[in-house]
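For this view, one protein chain was removed and the others were kept in their places.
Entry: chain A
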Amino acid sequence: MPEIKVTPLGAGQDVGRSCILVSIAGKNVMLDCGMHMGYNDDRRFPDFSYITQNGRLTDFLDCVIISHFHLDHCGALPYFSEMVGYDGPIYMTHPTKAICPILLEDYRKITVDKKGETNFFTSQMIKDCMKKVVAVHLHQTVQVDDELEIKAYYAGHVLGAAMFQIKVGSESAVYTGDYNMTPDRHLGAAWIDKCRPNLLITESTYATTIRDSKRCRERDFLKKVHETVERGGKVLIPVFALGRAQELCILLETFWERMNLKAPIYFSTGLTEKANHYYKLFITWTNQKIRKTFVQRNMFEFKHIKAFDRAFADNPGPMVVFATPGMLHAGQSLQIFRKWAGNEKNMVIMPGYCVQGTVGHKILSGQRKLEMEGRQILEVKMQVEYMSFSAHADAKGIMQLVRQAEPDNVLLVHGEAKKMEFLKQKIEQEFHVNCYMPANGETVTLLTHPNIPVGISLGLLKREMALGLLPDAKRPKLMHGTLIMKDNNFRLVSSEQALKELGLAEHQLRFTCRVHIHDTRKEQETVLRVYSHLKSVLKAHSVQHLPDGSVMVESILIQATAHSEDPGTKVLLVSWTYQDEELGSYLTSLLKKGLPQAPS
C-alpha cells in the first residue's frame, strides 16, 4: 500500500530548528533546514545523521525546500549543504533567495566573530550553498524530476514566505512553513486553493490563542510608545531585521507624521536600509494597498526613521530604537538592553515570540535578575511589555487554512506540545480527519489510497457515456473493456481493439438449440407466430422478420424447419453467440413454453 512518512528532525512539538523529512511515493523531501535560537551546542542544528549514517545526503534526498528566510527555517542550510554535504536542488522564492544569505552572514558573524566559535560555516560556504538554490515563482509548478512536482503559495508572515505543495502523481502534501491568515500593514494574508492534499503539515505557534483585533493591538502599542517618549524614556524594540520591523516602522512613521512627534526613531545599522530596499524591489510580494500606491508613495521610504549609531544609545532624552536580533539573545539589541535596563523610565517591547533560553524569554516570564556573561547580575528595572505582532496564524487562522485546503490528514509542527494537544482535538472534532503531532525523530506513517490513472480509448469511453445517459439511472451501468499493460503504460480499450492490437483472432463460440413445438401449420406460419409472440414480449428489443423467412432478435437468429418424422411438430433452430448468452438462453426457455394460441 502506498504511504506517506513524516519525521521531524526539528520543530516536532517545539519551536525552532524547523526541519521535517517527508517521503511520498518514494520521493524524499526535506522541508526547511533551520537552527535553534535556544541552544549554542550541537542541538542548534538538526541531526542530519538521521537521514543517513554514511551515505551521501544527495543520494537520499530528492530536494530541499525552504519556506522563508527566518533563521529557524534556513539557519542550518550552509552547514547542511557544505559541511555535511548536499548537492541536490534547494528551492525557495525569489525574495527568500535574495535575503536569506544576508541573514546567514549576519548569523555567522555573531557566532564566529563575536562569540569566537570555530568550526562554523564560512562566508564562502554561504555563497556556495546559495548557488544550489533554484528560485521559484508563486503558483509555478516546478518539476523536480519526472514525477515529483512542487508549487508555492503565498503565506504572508514575512516577505517571500511561502507554503509548498509537494505532489507525486495523485498523492500530495502541503507544508505551510510559518503563515499568517490576516493581512497586516505590509503583507497580505496566506491563501491556498482547495487542493485536497493527503496531508497538511501546519505550524501551530499560536495553537491556543485567538488574538483580538489587530487594530486594538496597534493602538495599544502606539499608546505605550507614546507615553514612554512623553515622559522622556527610551523605548527598545528588539526585532529581526526583516518582517515585523517593517510593519512597525510603517506604523510608527504614520503615527509620528500624524501626531507631529519629534523624538528620534532609529533603526539599528547596516541591514536596515538594505532591508527596506528589498521591500521596495519586491513590492509585488506586499499587500494590495502598498502595491497599488507604490508609484505615488513608496511605503518603505521612511522620513522619521534614521540609521542608528552605537553612540546614540548614551544620548540623553527620549528615543525609540529598533534593534536586532528579536529575542535579545545576542548582538546590538542585547547591548542596548544592558545599557537601558536599569532605568525604570525606559521600556522594552517584545513584539514577537521568544524561544526558551533567550534573554527575551527570561524577561517575558517575569525574571528580573539576569545572570550575564562573566557572572554579572543585571537587574531589570525598565518596563517589559509583550505585544504579539509576530505574524503567525492564530487558532482561528489555522482552522481556516485546514478548511481551505481540505486535507485528509493534518500534522502539527512548530508549536508547544501542550498547545498542540488542544488544537489536535479541535481539528479532529471539527473536520473528522486524523491529526498527528510527532516529536523530533518520531515517524508518522499514513496509508494512502491513490486511484490509478490509465488511458481509455475515446471510442470506448464515448460508447459507455452514451449508455450512461439512458433513463434507468438507478441500475449502475457496467462497462466492459480490456486493460493492456505494457511497461508502465496502461490503456483501457474495448475488447475488440485489444484483440486487434495484440494480433489475436477472436474465437467465436456459437450455440444452436433445437426447440420442438407443436404446430401443424406450415413453417412460414409458425415463423409468423413466433415473430408476433416475441414482438409482443420483447418490447425493448429489435425483433425483425427477415425476407428469407427467419426471425432476428437483436443478433439472434431463429429459423423453423419441419420435423423429419412428426408433421405436427416444428423444430425452431435458435442460434446465438456467446456474447448474446443471456438473451439466447432466455429465448429458448421462452419458446419452450410454447406459443400463445393465435387469434383465429
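In this section, contacts are C-beta pairs under 8 Å (C-beta built on N, C-alpha and C of every residue); 3 or more make two chains touch, one makes a residue touch a chain; residues count from 1.
Here is the rule we use: contacts and distances are computed from a predicted model.
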The complex's invisible chain, by UniProt name, from "Integrator complex subunit 9", "Serine/threonine-protein phosphatase 2A 55 kDa regulatory subunit B", "Myotubularin" or "V-type proton ATPase subunit": "Integrator complex subunit 9"
From A:457, A:532, A:550 or A:569, residue that would touch the chain that is not displayed: A:457
Residue among A:70, A:491, A:529 or A:570 touching the omitted chain: A:491
Per the touch definition above, residue among A:289, A:449 or A:521 touching the missing chain: A:449
Touch with the omitted chain, as defined above, among A:284, A:343 or A:445: A:284
Touch residues of chain A, complete complex, unshown partner: 94, 97-98, 135, 137-142, 170, 274, 277-278, 280-284, 294-295, 449-458, 461, 464-465, 467-468, 476-489, 491-492, 495-496, 498-499, 502, 504-516, 537-541, 554, 578-583, 585-586, 588-589, 592
